[in-house]
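The complex is shown incomplete by one protein chain, all other protein chains being positioned as in the whole.
Per-chain residue numbering starts at 1, and chain names A and B are given in the order in which the chains are listed.
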Amino acid sequence: MVDARLEPNRMAPILEPPENSDSLHPEPEVLFDDAPIEATVLAHLEGRSIVTVSDFSRREVIELCRLAAMLEAIEVSRFRPLDGKIVVTAFFEASTRTRTSFESATFRLGGNIISIPEGQVTGVKKGESLSDIGEMFNAYADLVVMRHTDTDAPRQIRQNLRVPLINAGNGTGEHPTQALADWYALLKWRPDLIGPDLPLEKRLHLGILGTPGSMRAVKSFLLMSLLFRGAIRKITVISEMADPFGDDVGREIRKCGIDYHVTNDIQSNLRELDVIYMNSIAFLGDSYKALDARYKLDNNSPLKEDAVILHPLARLDELSTSLDDTRHNLYFSQAHGAVFMRQGLLASVFGRLDRLSEAISIIAA
Amino acid sequence: MVDARLEPNRMAPILEPPENSDSLHPEPEVLFDDAPIEATVLAHLEGRSIVTVSDFSRREVIELCRLAAMLEAIEVSRFRPLDGKIVVTAFFEASTRTRTSFESATFRLGGNIISIPEGQVTGVKKGESLSDIGEMFNAYADLVVMRHTDTDAPRQIRQNLRVPLINAGNGTGEHPTQALADWYALLKWRPDLIGPDLPLEKRLHLGILGTPGSMRAVKSFLLMSLLFRGAIRKITVISEMADPFGDDVGREIRKCGIDYHVTNDIQSNLRELDVIYMNSIAFLGDSYKALDARYKLDNNSPLKEDAVILHPLARLDELSTSLDDTRHNLYFSQAHGAVFMRQGLLASVFGRLDRLSEAISIIAA
Partner (left out) sequence: MVDARLEPNRMAPILEPPENSDSLHPEPEVLFDDAPIEATVLAHLEGRSIVTVSDFSRREVIELCRLAAMLEAIEVSRFRPLDGKIVVTAFFEASTRTRTSFESATFRLGGNIISIPEGQVTGVKKGESLSDIGEMFNAYADLVVMRHTDTDAPRQIRQNLRVPLINAGNGTGEHPTQALADWYALLKWRPDLIGPDLPLEKRLHLGILGTPGSMRAVKSFLLMSLLFRGAIRKITVISEMADPFGDDVGREIRKCGIDYHVTNDIQSNLRELDVIYMNSIAFLGDSYKALDARYKLDNNSPLKEDAVILHPLARLDELSTSLDDTRHNLYFSQAHGAVFMRQGLLASVFGRLDRLSEAISIIAA
């Protein structure tokens, strides 16, 4: 696979896009029509664990998004690239949405799933350590997807785990595959954001409704946005908290020299934003809390005409369904694309992109 | 598949029937030996959702029963007709029996399962709407099997769901695939019931021990029985409730002009019945209740010599195990056949009957 590039085989069947009223569903083809995928970039992911956004380079994120686009456009399940592979989905914090997304991605690629929907009912209840659980998984699985209430959980399980780990959310830590899905939605919507240094008038004003320091999806989105700093004019964080960043996020954002602004005033800032990222749920200690509950959006909110909204879902009432049938709704596309993004990531980490060569031609670089 | 008919390929291996003492296990062959299946009838099910018994025509029920009989008689798993397809079993009300029945049916046909055994532990707990969950499933699955405590749940999830839904029980609503299994057992036992207009002495006197208005399996059985009115002489409902029907069932039963009778006296009616349908469990509000608990059957009950008992199971003490080894026991055959019926339904809704052509020859109509 070294020095190879991928492009779709036009003989393969094209999947139907969803037909969803007026919501935005940008076509995936825009991300790969003009150039083949650089397989050599993705080859570096083979065998790697994904714990934080910092495990990705900008090039890797872009090529993963372009691979996801191919997988969204082309039916590949009959090639079974993960044939014989077993993925454990170990959810010590329950999340049907994320768990089933990974399980669906694995099945679409022909792999098998050992599902642990509620890890707390296991040996953990009896007091077993994550490190011992990691040792156990070595014999049972080829890759582990884990969600946990404890921010330190990925480090603990990796003390003995020798197969790759994908972090699907750790306490107030990160949720890096959600950030991949977020940016996949943005790049389908605006493929020009891939460009390393956009003219100022084309750059985005990103708005974040929420508190990155205690909302891991928000934090990972923000950290991945820093990889695309050449496409961003400004970041505005609207939060009830005076210091909505944790130490590490604050340091990263200052280090990269991006223009950012923190406020608790939603009214005077909302109409300036090109992208609004929101999440209802913050992780506090051992449980969820609806943070920043004052900040709600509906179809009367003063949004810029072509502003788009991202939300990792599930939502409560902070995001009104009255926005579902509008051109601001990019969150359904974001949710829909997540499963293809996870397919691309799994195929890359398993080093099985070559098994797709009947559907996606491999081009020598 | 249009204008095609199916008959079994005699080279295919025949499954062993269960050997269960004296209980009734009618052979499935009686349902397809004399004529091929009308594939054009089943082709109308492709892509359809199944929410109530009224989603079926009489012809569809008959051809589904005959297809189930073929699938019970012939081993088809190696043809993998659902290869590459993903079924979500979303049980917001737990039911191992029904869930595993659908999962087994899917695996026997080569499909994959995403299992949500206890939907209440998911985003729902955080307040997510069924409509949002439906939108999520579009990306993850090709078909959804759902059970829910809320009678209105199928309508809610279908607001955004674009893949077919099979209702596996909704509150006090319906359980249409259970009714298919019920009638499959009856038709194997008495294939002549397929005839549209039986002579009076061959028609059945159906007895129902229970309250259709709050027992969804009983309700669906009763509604499907109305499709076979030409095979029924009379329906007697034995219930503690003065009006055991809900509004809609009462209207349907009166509209079809069938002779029916409501009583709370089991002793004087039991010996008249050809078929006794019972269920121990009624759904009341948010929980189960053992209704009509006075009505119990055992091997001392005054049953007609050739009367048969149906019960959707699980049972409590209303149906004594002393009846298991008698010729009245059709309920084990009913339970055994359910998985083949669900196979037939899944293959039809997925439009994949043609993949069985090596086992079941397709005959042009």
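Assume a residue touches a chain if its C-beta (ideal position, glycine included) is under 8 Å from a C-beta of that chain, and two chains touch if they have at least 3 such contacts.
Everything numeric in this text was worked out from a predicted model, so none of it was measured.
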Listed residues B:S54, B:T100 or B:N264, member touching the removed chain: B:T100
Residue among B:V30, B:M241 or B:L313 that touches the chain left out of view: B:L313
Hidden-chain contact residue, picked from the options B:D55, B:E118, B:D150 or B:E272: B:E118
Subunit B residues touching the omitted chain (full complex): 18-19, 77-78, 94-97, 100-101, 103-104, 107-108, 115, 117-118, 281, 288, 313-316, 321, 332, 335-339
Subunit A residues touching the omitted chain (full complex): 83-84, 86, 88, 112, 114-119, 121-123, 126-129, 131-132, 135-136, 138-141, 162
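Operating definition for what follows: only the chains that are shown with their structure count from here on.
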Distance from the mean Cα position of subunit B to that of subunit A, given in whole angstrom: 41
